[in-house]
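One protein chain is absent from this view; the other protein chains keep their places.
For subunit A:
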């Protein structure tokens, strides 16, 4: 062939000059022509669009990324990342651009086959309802008949999950929903109505519109943070705070960063860049994870403890830090920090423990012990002045928070007192041996005897928390009694590095090195060592102990409340920055208070009847040093105790309709509280939680929106299906034997199947929840509505804006609940009218209720045979008037209660009268009806404006007012923290993400453009934490905490499922007649989805293997005869899952991962074992309630919604995994 410039080619090209228009260059290389570009239009049109609309995704991913949504010819075509986040300053990388492949795939849903386009209802139910309504002429009577007739009830309940949804009109759907609500309220009571919608921050108005309806009718909103097991119970325990953490830009400030059970590149994808960038600044990154996770490749050091043993590693690191930085050498920064900001210097009374012949730590020494009078005295903790040696009652403890004489003294000012950290003042000081429980030996009967220096103060033998800490961690000092480890290499006693190696598998030398580096870095940088922690370590039964051992590391080293330091706990999109405004909207606090708010885990545990399958007693988690308070008790007994003492909420509350109880109470002539208390004490009236299987006590109506309960969070999925819904299930467990059944909770012979009359869901895509629902309403997507978003990860609030109107018959959640409220009000006006409702309210955090239990001494009125006192050892009883015909009017207007009571967040009350006037002018006012003259909330944007106007973070005027109020209580100044002139409007948030201002609603400061980090206000402005001592707690002295042996940080291994439930041990063969092997079963979060969202998205399915799969190690696979991509079945007592195996060297032996929320809608075949469709990740899990999560009414251990409650943990589970027949059948 001739070359490029061969004579033949040249001749041909020259010939071409004469064959076409245009100019051929002299070198024959190029041709210039004019025109002829018509074909370009196609390629230009491919990327042309009519408009770009800013919106975001409300998917609880914590990203809260701003996106450009492109629209062409009225069709959403694609999305791309916004880049205009406000700058975070010139000294660090910017936030922009944010996004991930999941968000970029979202627009697929708009027109996808999985889109819910029309209202649907269960066919058999609609037929029966229509027939009954035609005959009876009344929707409520029709609903009552269909749900009361056992055959009809069975017909539609057993059809749940089996298809058969038919199209209905919006009018018919809302009429049925309204009839169900009216009938339930009338027949059973408003607290039998429940709503579940999580994570307000991910779309505040959508959450609030439904929660507002549920709250205004007197229904129960279910908590989610504790239910998701995302709540680190250690946070209320240690900080007295739900959760407050640094934004991701603050990772840049950290000089030493540990990722501990958090897979940042996968689960915080848009923020991960700060971690990778900070490494170029010299930051050291340590990853602690059992598998070779995506985060591991960024690690300078990788520690791989066995799953669930992280607490042991942290305890050993604490041992090293206490030894080297507090005993061998005192680091001034650390010592000063813990004296001011922790409970370490406070005095603890010791109590003789006859059985062990030693002492045990008992309660904090308080001013009451010193002889001070008054209710608050028992809440003023005491320390020792190092100079004078005298006991001192410093400012800042709980006793100063609410009382008149505490005004101006609730602060961390030590006033010249130098607290004694230890009583170890030299030779010859008195010392006693203290018995400390240990749980690492399997039997739960371990006790370590270790000495602490002591003193007599006011007749009490006391020591300091610091001295107890050294004893607990096994850090010896001269001349103290007890058995102490001889060195780091002494593996015989907790909590040395060598001891830890035997538990975790992490080399002792490595644990020492990391601990030393972590503390050394904090010393040199002033506290800039950070631990990013997450669900990997937070979803265990004993995660509160794991987290307390982590928090000990950050508090001992002075890292909390420092930019670049401290804990950084990331789970869901928890931070609803404009929290006050949202709360008023969501719970209807502008019209009636209090709302009903329930701990989700307890609700599901009781009403899915998981309590009937607890084959162990609560004493199984007790300390060998405990008093046996839980022995022979079931978890359900402790729930009952917690409810009757007013610790935790319990809805449905009583075994009768609260509307009728209110009438009875009024008729009795007594006040409602004493009347109810005496009725309960006499046994006339019972708690519903003590007979949850009685039909009168079932929850009857459940509305789920912005959530996929059954496909994502429902631990014990098969129990939900069988007992709550009455659908087919693969549950294999047997009920508890009589000796394990509760004493205080009535056992009915036949467990109910199908408690719910109506499961209503609102969604834009078909999920496991919609498939089991009786009515499905078609929702607008995140590109089709107005709403607000915020997150922990960045300091901005920004808007959802509709790129298109909701297509087909879809509606925004706001519009849907407005329609439901209207239909409800129409029916309710005649069926219900104006009623009094009797609400039982638990003792609440950040209120004087915290003072209900002096010393954390539990006094059960029932055991003592007393009549309880509401608000002290019984729930408060509040009568609320409900005008049921006016619910729709109240929904659509800002109510008058705010004028009188203002808003209250975390104990601070704000006067919002100015804001109400402004909102009236902004939104317009309502004419006529019960809301005449009130600011309108008729449109979703009105609600957006209201949320922004009523919150300190978005309204600097309120933030400044709040700081002034706070300053009067603390006696210190917060001037200059809030930007008083900042007023964020909805239009601002639509234009661009807007940074919020510093507000007392949160504990960190953004003042002057600094990066948000939790507790900086506490540290820099001497504001107490909301705890008993006002400081961060290492020591907890509640009776129940002592009972489980967790007064101090302690290592507790994962639960032994063999001992509790008779499951085979890890590594053993299948048992139960099954082949395969037993492995730990973990459900971490996936790279290809956000919960169940995106796992059914075609674009994301093509990026992963698609369909359900379970990751396992080559070693386990070889033992079970499983090859990569084989179909396998995982089975335990809770159910069955069918999936494909992914055999990967990333996985540690003995553990399998089934990534969270792979749903039944994609490629799920039938199971060989059950013959039914092969389950989801939660088919193998179930709920287990940790008793200490039920504590209430005591300082920081008091209930608030999503602040404290039992976690829905699931990590301790095991499963048998086996190869199945490779022929699968759908």
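Here are some notes:
Keep this in mind: a contact is a pair of C-beta atoms (placed from the backbone, for glycine too) under 8 Å apart; a residue touches a chain by one contact, two chains touch by 3 or more; residues count from 1.
To be clear about the criterion, contacts and distances are computed from a predicted model.
Candidate names were "Nitrate reductase-like protein NarX", "NADH-quinone oxidoreductase subunit N", "Extracellular solute-binding protein" or "RNA polymerase sigma factor", and the UniProt protein name of the unshown chain is "Nitrate reductase-like protein NarX". From the options A:45, A:149 or A:932, the residue with contact to the unseen chain in the full assembly is A:45. Even with one chain removed from view, subunit A keeps its contact list with that chain: residues 12-13, 15-16, 19-20, 24-25, 28-38, 41-42, 44-45, 48, 72-75.
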